Each structure stands twice: as structure tokens, then as C-alpha cells.
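Here's the structure, in C-alpha cells; my notes come after.
Only one protein chain is missing; all other protein chains are in place.
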Amino acid sequence: MNSFGIRTDLALEAREGMVRAGEKLHGVRTQEYEYEKAGVRVTKVFVETKNAANQLGKPIGCYVTMEADSLGEPDEGYHREISECFRKELCQLVEEKKKKEEMAILVIGLGNRDVTADSLGPRILDNLFVTRHMVKLYGAAAVGERTVHLISALEPGVMAKTGMETAEIVSGVIKETKPDLLIVADALAARSTKRLNRTIQITDVGIQPGSGVGNHRNALTQESLGIPVIAIGVPTVVDAATIVGDALERLLGTEKIFRRSSFADLNNMYVTGKDVDEVVKRISFTISEGINAAFHAEGE
Amino acid sequence: MNSFGIRTDLALEAREGMVRAGEKLHGVRTQEYEYEKAGVRVTKVFVETKNAANQLGKPIGCYVTMEADSLGEPDEGYHREISECFRKELCQLVEEKKKKEEMAILVIGLGNRDVTADSLGPRILDNLFVTRHMVKLYGAAAVGERTVHLISALEPGVMAKTGMETAEIVSGVIKETKPDLLIVADALAARSTKRLNRTIQITDVGIQPGSGVGNHRNALTQESLGIPVIAIGVPTVVDAATIVGDALERLLGTEKIFRRSSFADLNNMYVTGKDVDEVVKRISFTISEGINAAFHAEGE
Amino acid sequence: MNSFGIRTDLALEAREGMVRAGEKLHGVRTQEYEYEKAGVRVTKVFVETKNAANQLGKPIGCYVTMEADSLGEPDEGYHREISECFRKELCQLVEEKKKKEEMAILVIGLGNRDVTADSLGPRILDNLFVTRHMVKLYGAAAVGERTVHLISALEPGVMAKTGMETAEIVSGVIKETKPDLLIVADALAARSTKRLNRTIQITDVGIQPGSGVGNHRNALTQESLGIPVIAIGVPTVVDAATIVGDALERLLGTEKIFRRSSFADLNNMYVTGKDVDEVVKRISFTISEGINAAFHAEGE
Partner (left out) sequence: MNSFGIRTDLALEAREGMVRAGEKLHGVRTQEYEYEKAGVRVTKVFVETKNAANQLGKPIGCYVTMEADSLGEPDEGYHREISECFRKELCQLVEEKKKKEEMAILVIGLGNRDVTADSLGPRILDNLFVTRHMVKLYGAAAVGERTVHLISALEPGVMAKTGMETAEIVSGVIKETKPDLLIVADALAARSTKRLNRTIQITDVGIQPGSGVGNHRNALTQESLGIPVIAIGVPTVVDAATIVGDALERLLGTEKIFRRSSFADLNNMYVTGKDVDEVVKRISFTISEGINAAFHAEGE
């Protein structure tokens, strides 16, 4: 958080902010490349030291940002090629964390299904191919694949409706069902409206306190849960105070003057696009298909 | 629209803007009173001349604004008292328009059910007591009321999903089913976040082009449809460019400097609250109950 | 309707019933073939005379029944091949009705979105590529296709919620927007549970009174609406009285003994499967994709 208390859930934007402000960043390495056919640009930000983590406000780890202009656009094939790039990047992160060939994986869809901009996580679950119960009941043959992962899924809901921290629910279910890996999907807040509808972030650091559209309070991390946590996020909103602060900064050429408290009436308010329903529908489907492809290779 | 292109669907705010800017307003009359028990303040703005209409950007007619701090708050009784105030105000406007004792009334729920902040209109229909088909099939006795209105309801959807203007759909259905009165419910854009979650506007001028969260393009008015149109609206969003412009104005003490075009990246974006789902659920129920009570007096 | 008042919306089953009962059918021609790769069997029933229509209880016209065992099964590709067969059959029926190369087509999703088994029609609209507004606003170039159809879509809702006949709403919208062709999608009642989840019927006779899961009362036909009407239907339920009558017939070897009135408590009740949500989701997507492909050939 800088002087504005500017908020972003994207490591890429946190880094850009530092660079723009002329601050020196040690311990942060970046890598960029492109999937040309799919029109996807990838930026990997590696936060490598504790100092860098503090400076950026992002824990040590790897943050993969995929950007594609067409991500929110209508497309009858629902982005098959982007889905395939996503699968590759996800598999790479999983590969580094995995301890055995066949894993039990719990996928958590964070967020509030009843608030369109916050419904990405739950909607990803809608198209997920879940297998744990079939394998438990009928054996590995039931899913007809070479490598059989046990996929389970949970939509924990939001604290205002459950009265419980998401972390309490997830922690309880993990202790009972013992997955090897947690994948958490969530809608994010970006700093800039330019990131909306065209960005996916995948990271191996899990979910930090205070991130996400709905401000989940507690962490979902390997430290807190005891298993590796990969977080998939898509920015669907910009914090309202941030957008005002940024507009001022752009127009007045300084970021020193105003403080977040100047915009107290914007607390708990966010900015989103009018077509957020279509965007969330498409991107959640693209991500589901990518997760499905990552963990259900048909008898190769 | 003033120099910013500031947008509000509330006549109350349009008037406040003029007053604040020190502009003289002729032809606008206001009346204020309170329902003390329910905690509801009412402001009626009567736009009485064509000049005033042009100045305000609001057509000639009566605009009733009800404000209640508790409107968006949880309440097991779902605002029975506010609902009753709303019924009274609605009945008064209807009374002036009605030509016969028993009316056929078509209620239109504008907006996009899949975008939470724009779902108020459709959600109002969910709790509406619809009777037209019963009376047509079984006679007035079917509804067991002293005064029998024929209530019908339609959720026309949004142009992005239907490919048709809302006005085309509504106009076709009116010609076919011949109601005496149209009631149109819609989510609105306010100028200030202070109006969100606590304001209901009822007006006898119908729906103007470009109003509503989803920017409906065409008018739904007595002029365009041939029958009286009463519009019920609740502000659930603030236009993103407006909020930035207003913040600048507040901080810099002038509204002359910046133009709407300075915030081109905020086009088609809006600001809303994180609990918009709960707010819309509650207020839509309160309004449904008010409409039901207005037109279904149990055999008094 | 035979002695039981057995109900089916499928011409194929109506014909089977006649044949099974040993009744002679003149004026009915059938044609059968298979799309082997997709595993789709097609039966076309041509009802050619008024007598045959009376005997079958199905109007003169062509009824295409597609059957595929895998139609309701999970499939990551969501039935691309079945979708392509459906497109071919739909195009053939449309071809015979069409009077010009570029058509304005209104697609109606009948049924009740809130009752899973009756939500097929509305859900088909969710994935439909609608273009009429874009062409009207920006010209044919907006959709970038060689042949540009104007696709519009409407979910009219059910009478219990609108107070209006579906036919009233559709008729009004047709008069206002003047499409050249109507496509109506609806959930159907089959006679046998074997047809559920694996059958699609396409017919050029439109929708008859009393058909569909929700018992729409009025016809949507070329005769009543003035433009050709193609109906797409998928059986998702069996009428409860029919299922009991059929079980009795099967067990007791006669259909003469019992009348529909023996099962008065089963009126307005239907039988459906426990996984009807998954089935409707998949089949509606397959049909949407087929319609999209039929009318949006990308710049061939």
C-alpha cells in the first residue's frame, strides 16, 4: 500500500506501481513471453526476498499473469486456445509443488454467487469435472484416464451468509478429506480498469488476508493449511477509492496530496463494468476448461 | 447534464446540483414531509414548465423521492412500514392518472437479472401477485377482492440478450393486451453514493432515454406508448466518471476544470456497494409488497 | 389421446403407440437414418393427411427426432458432434421455409426458468448469439459474416408469473419487430422415461395447445402468428398419470381397464430424473451451439 492506500491484488500492478514511483526493487525478477497464436502475453513476477515481499506487499513466490485482449470477448468456442495456455501455466506451477503422480485436489470457489462481479469462483465450479466420489465408489476405472486425480470442489460461501470465516470452513474440510493440493479461485481487485476482463493471475502463494472482491479476512496458504495452495484470480473490479485516487494523481501529477481517508464515502464500494455478467460467464468457463484439461488427460 | 456530464436519474439530485451551482430555477416546486413512525422523508419535486424541464434535464411531471436510512438494513419484517408509505405515495400518483375504478395494469421489471446492481426490476416481479389470467379464466371471484384489478407482469430482458429495444417489446405487448396503466420498475444511477440503498423515486413521467443502470436507449412514456406510465426507481449505482468528477470538484473547489472525456476509461463502468445483493433483495421485496397492497385490497 | 389420455409431445411416440395398439395408419410416412460418428439416430415422421393428423393427435407436418444415448452424459466438449448433426437437421427444415437469403429470426425460450425440468427453453437463450441490435446499430459489418441474419431472442415467462398467455406476448412482439421466422424451444413431456435425456425433436408445425412441461395453453403456429414456426423440443418429464397407466398396461397386459380419472391425484404432477439439472444444462448448451452454427457461418 502506498500513500493512497492504493489496492491491487495483482503482483504485476504492485510492481508497476513501484517502478512508476521510481522506487528501486531488489529481489524481484520478471520474465515475459507470448503465446502468439492465442494472443496471450505472460509476465512472471518472482518475489524472491523478504524485503521485496514487504516492499511490494506480496509474499515470496511466483505470480504468473496472463493477459489477452480477447479474454472477455464473445467467442463461440469459448476461448479454447486461451484455455490451453492457461492449462500449461497451471500445470507448470502444480508440477513444482507435487509430491506424487496421482493427487487428491480440492478446488475452492471463493466469493459470493449473488454478486455478479464476485461470482467468478463459484461459477468456475459449475463446469468442473469432479471425480473423487466416483473413484472412491467405483475405483479408478470409473473415470477412464491414465493418471487418475481425485478432484473435489467446495463453494464455502461468504462470511456475511455463513457466519464463519472461509478459512475455518476450508480448514475443517481439508482435515476431514485430506487433499494433497488446494486450488483456490477468486475474483480480484485490480488497480487499473485496463486490467479488467483481460487478465488471469496464477500464483503459488495462495490467498492473502484482505484480498479478493469480498475482502476475505483470513489467509488460505500453505503455512495456514499445511498443503500447497495455488490461487487463480481474475480482476473484475477496481476499488472505488483507488480509482478516484488514481484519477487525481493522473490529473494533478502527484500522489502525495490526498489520503484514502479523503474518500471515506467510497469504503466498501467498487467499480465494475456494465457487461460484468458476460465477462464472468466466459472467463469462468475458460478457466474451468483449463483445470479440467490439466487434471483429466484422457487415456493418453 | 452539467459541464462534467454528471449523470443522475434522480430529479432530487438534479435539482440539488442546480441549487448548489447557484443557478436560478423557475418552474420547479418542491414539497417535503415525513412519515415519522417509518422514518421516511418524502421530497416531491414538481417540474412545471418546459424551461425548467430543459434546465433540469427531467421532463415535466411529479417526482416523489422517499428516503429512509433503514431501507437497505436487515429487518425480519422486511420493512412493513416503509412498504406502507410507499403504497400510499404510489396510490396517490395512480389516483391522478386513473380513468376507471378497476384497471388492467402491466408491471414491467426493467434491467438485467444477471447483474446484481441491475436486477431490481426483475426481482420486484418475483414477489408480485399477478391476477390477470385468473380473472380472465375464472372471473373476478377468483381473486376474492372488492376492487378487482387485472395485474400482469413482464421481464423484457436487456438488448444485449434480446437484440430488441425494450420499448419494442413493451409496445408490442401493450398493443396485444391493452392495459390501462403501465408501471415500470428499474435500478437507477444516483450522483452521490449517499443516495444508494436508502432512496426510492416514484414518478409519473415514465422512463426517459438513457436512464437506468443498463442505459436503456428508448423512452417508455405516455407519449410513446399511449397509456400513463408510472416509473419506480431505486438508485443502486453511481456512474464511475461522475464519482471521479465529483471527488475532484469536492477536493479542488471547482467544477469547471475537467470534462467527462478526461475519464474515457471509465465509460460503461459504475460504482456499487459490496453488499448490493442484500440491498437489492430487501428493497425489491419492500416494493413488491407495496405494489401488492396498492392493488389487492382484501375484500374491505 | 388414447383410452388412458396418455400424453406425449413426441410424434415418434404417438406413432409407436398406434402401431403397438395394432391400429392402421394411413398418411404417415417415416424415414430413418444415422449419423454414425456422432451416434445419432434420426427418425423423420411425415404426417401427410388430415385423417392421420387426427388419429395421431399431431398436425400435418414434418417431425424430426434425433436420439443419442450420450446426449445427457458429461462431456468436456459438450457434444460438438451432436450439435453439428442438430445444425444440419435444423438447417434442412429452415431451408424449406425460407423466402429470402438473409432472415430476421426470433428465438423464443418457452418454459419456467425456476423449475429445472421446464427451464430448457430459457437456458437455450443463455448461450445464443444475438445480433439484431448490432446490425441495426452498426450495419451488417458489425457481425463479420457472409450471410447476415438478424437474430433476436425472448424469454416470455409463464402465465402464472406474467398473467398473460405466451401467445399474446409473442404475437405482440412479432407485430412490432417483424421477424421472418420463429424458432421456439421448449421442454416436452414424453410417454416413456426411455426417451428422457436422449431425444431432440425438431418440427415445422410449431407449438400446439397443451404441449410442453408447463402446459402452455395457446398455439404458436404459422396459422396463428403469420410466419413459419419451427419448434425444438427435448423431453425432460413424463406425465405422472401416463407413467402409472403405462406401468399398469405393461403389468396387466391391457389398456382398456383404467381411465385417466383413476389417477386424479396425479394431475399437474410429473416424473423427472434426479440429475435433471445436469441434463438440461448440457442439452441446452448443445442446442444453443447448433443454432449459433446454423445462423452464423463465419465469413466462409
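Note that the chains take the letters A, B and C in the order they are written out, and that residue 1 is the start of every chain.
Everything that follows uses one rule, which is that a residue touches a chain if its C-beta (ideal position, glycine included) is under 8 Å from a C-beta of that chain, and two chains touch if they have at least 3 such contacts.
The shown structure was predicted, so the numbers you read here are calculated from the model rather than taken from an experiment.
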{"item": "From B:T30, B:S70, B:N267 or B:N292, residue that would touch the chain that is not displayed", "value": "B:N292"}
{"item": "Hidden-chain contact residue, picked from the options C:L25, C:A142 or C:A240", "value": "C:A240"}
{"item": "Chain not shown: contacting residue from C:K24, C:K37, C:K99 or C:K274", "value": "C:K274"}
{"item": "Residues in chain A touching the chain absent from view", "value": "125, 130-134, 150-155, 157, 159-165, 168-169, 171-177"}
{"item": "Interface with the unshown chain - residue positions in chain C", "value": "112, 114-118, 160, 193-194, 213-215, 240, 243-244, 247-248, 251, 258, 262-263, 265-266, 268-278"}
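Rule of thumb we're sticking to: only the chains that are shown with their structure count from here on.
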{"item": "When chain B is superposed on chain C by its C-alpha atoms, the rotation angle in degrees, nearest 5", "value": "180"}
{"item": "Inter-centroid spacing, chain C versus chain A (mean Cα positions, whole Å)", "value": "41"}
{"item": "Overlap residues in chain B, where contacts from two or more other chains coincide", "value": "160"}
